[in-house]
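Omission of a single protein chain aside, the complex is shown with its protein chains in their original locations.
What follows is subunit A.
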Amino acid sequence: MKATAARRWTGALRSPLGITAAVLLAAVVLLAVVAPLIWSGRADAVQSAEILQGPSSAHPVGTDLLGRDILARVLVATRLSVGLALLATAIGVTAGLLLGTANVLLGRWIGRWVGTLINIAVAFPSLLLALFFAVIFGVGAKGAVLAIGFATAPGFARLTQTMAATVSGRDFIAAARVAGIGRMRILVRHVLPNIAEPLIVSATMAAGSALLAFASLSFLGLGVQAPSYDWGRLLGEGLAQIYVHPAGALAAGVAVVLAAMAFNLSGEAVARAIGLRSAQTGRRTEHTYEPPPADPEPDGPDQPLLAVENLHVTFPAAGGPVTPVRGVSLSVRRGEAIGIVGESGSGKSLTALAIAQLIEHPGRVRAERLEFLGTDLREKADHRRLLGTSLSMVFQDPMTSLNPTQRVGRQLAEVVREHQGADRRTAWRRAVDRLAAVRIPSAERRAKQLPHEFSGGMRQRAMIGMGVMANPQLIIADEPTTALDVTVQRQVLQLIANIRAAERVGLLFISHDVTVVGQVCERVLVMYAGRIVEDLPTDALLHDARHPYTRALVAAVPDMTTDRNAPLAVIPGRPPDPHDLPAGCPYAPRCLLATDRCRREDPALTTYAIGRRVACWHADQAPAAIPDNRTTVPDDDKTDDPIAAPLGGERP
């Protein structure tokens, strides 16, 4: 524990930021110690013959009103400037710690009042607080130290308070309290050590701010008084002569900035090293579907809506690129509903995003064929209009997929305004109409609301309404019912089925739930480790699946006859890590049928009957011969059939 902490702290030194910070800080400290010893004679030597001289070899930045060497004065002032700032910081940190832990030290009731006062004090900028305290403590170095210290305290108190509150909530503090350990002891022994690192970081940064604040006060004449001098005072004196002799003001200014930066950078470097602030860059990405427009070709009669061959999605990663989607081929015809099932991480959502051209920058999409309505999406043309009107996405998690700051109706209307040039009124009417079509009650009023005023089910339905704003030919629905409870789920599935029946829309339905897919789709594609391992009609799913994985997925669904005393069926093992795929069939490690061949050679997806494909060396074995891979005893006399029970009602 100690060792790792030490390593993290020394780790701060290894980054360029850390080295810069350490060098600057060391220089500041060194100057503070030695400069007065070496240069104070020069700094105080009044030479009336050399008043206000410009830079020369004798005086690198010139002389002041009394002929004193400015560089020497700036260097000598390091000790007083830094020392006073550190003193003020120490006062501020101590006062802040005491105030911030008042909750623990003095009990909840007093703690609350202190908290209220802190909240009020924090609202005021620290320079105003410092001016206020400067009045109380009087003009001069001592007053300024106290003033800046007390001005620093509220911010530090707030920080301590917030962090102590999180620590105090933890179990070990509660345990210590139950054990009757005193408040002071809990604070010193248990609370403070746990929040020490972030506090040290902010104390370092506070020292930088104190340095600047001190320079401000001295500059205004409220801090260090003559004949003493710190950087702020030198700056003030220099500003008066800035026309005659600008270097005087600038030298002190540079010193203040460098020293403050030394403290700030040190704090920043340590903070990064101990992981307080990760570099906030985010995923840097941009998509590439801009260039010139091309009209979509009219689709032939027997052409599929969507044809995908050998689709790959690759992401760069630390140990070399990973390919979570490896050679997916599928096609969707007009009015057809295809389901993709698989565990999370099987690549099904990425497949959907890749088809919709929504994979962002570091990710790369390759395919031998990627055609939508006869247009090759791999071409670097502008498919915006085509995709915007004819293909729509319905995302999972309606809580986060709608823009929280825009009215729902406007978010729907936007689709037709953007692509079909509808005017505001027409677009709005259509949005209201679509909301009503997805059975949002009082759609006119609801359209004016923000997403957070909708229930989860309503948001999902609004999302679907958005999907049908522009008469799409293909809807890609990615887990559209996952976040919903069962009743709402049923309604949403019904809605999707109705839309599909009414408009002859193609549907690519992605779900981890084999039951749901069975309710909506005619065909099911089962994905495992980035590949399709089985392609079969929904009817065959229950009793005629050939791949052991499909069988296991189906068997893992509990139904009315499942013995509720038995543990819930699961597929033992885990899906393989895409960074480290096993040789041979990726399912082999979890498969009861696996033989040496399975572990050696990866089976290809092959057609074994009309409209049925499977990737398994043992697919020729009769389904009944495939042992059930469940951990519980299989229940053979199933009477209810959850998968075949149609919801949509228009399945062939």
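The rule is simple: a contact is a pair of C-beta atoms (placed from the backbone, for glycine too) under 8 Å apart; a residue touches a chain by one contact, two chains touch by 3 or more; residues count from 1.
Everything below uses one rule, namely that contacts and distances are computed from a predicted model.
Student: Name the absent chain as its UniProt record does, using one of the following: "Aspartyl/glutamyl-tRNA(Asn/Gln) amidotransferase subunit B", "ABC transporter permease", "D-amino-acid oxidase" or "3-oxoacyl-[acyl-carrier-protein] reductase".
Tutor: So the chain that does not appear here would be "ABC transporter permease", according to UniProt.
Student: Looking at the whole complex, which of A:246, A:456 or A:589 touches the chain that is not displayed?
Tutor: Among A:246, A:456 or A:589, only A:246 touches the chain that is not shown.
Student: Given the contact definition stated above, which residue among A:343, A:397 or A:513 touches the chain not shown here?
Tutor: Answer from the full complex: A:397 touches the omitted chain.
Student: Which residue among A:165, A:322, A:358 or A:594 touches the omitted chain?
Tutor: Checking the options A:165, A:322, A:358 or A:594, the one contacting the hidden chain is A:358.
Student: For the chain left off this view, which of A:310, A:344 or A:406 is in contact with it?
Tutor: Checking the options A:310, A:344 or A:406, the one contacting the hidden chain is A:406.
Student: For the full complex, which residue in A:45, A:139, A:165 or A:200 touches the chain that was left out?
Tutor: A:139
Student: Hey, which subunit A residues sit against the chain that's not shown?
Tutor: 116-117, 120, 123-128, 131-132, 134-136, 138-139, 212, 215-216, 219-222, 235, 238-239, 242-243, 246, 249-250, 253, 256-257, 260-261, 264, 280-287, 290, 356, 358, 361, 384-385, 387-388, 392-393, 395, 397, 400-406, 414-415, 418-419, 450, 452, 463, 466
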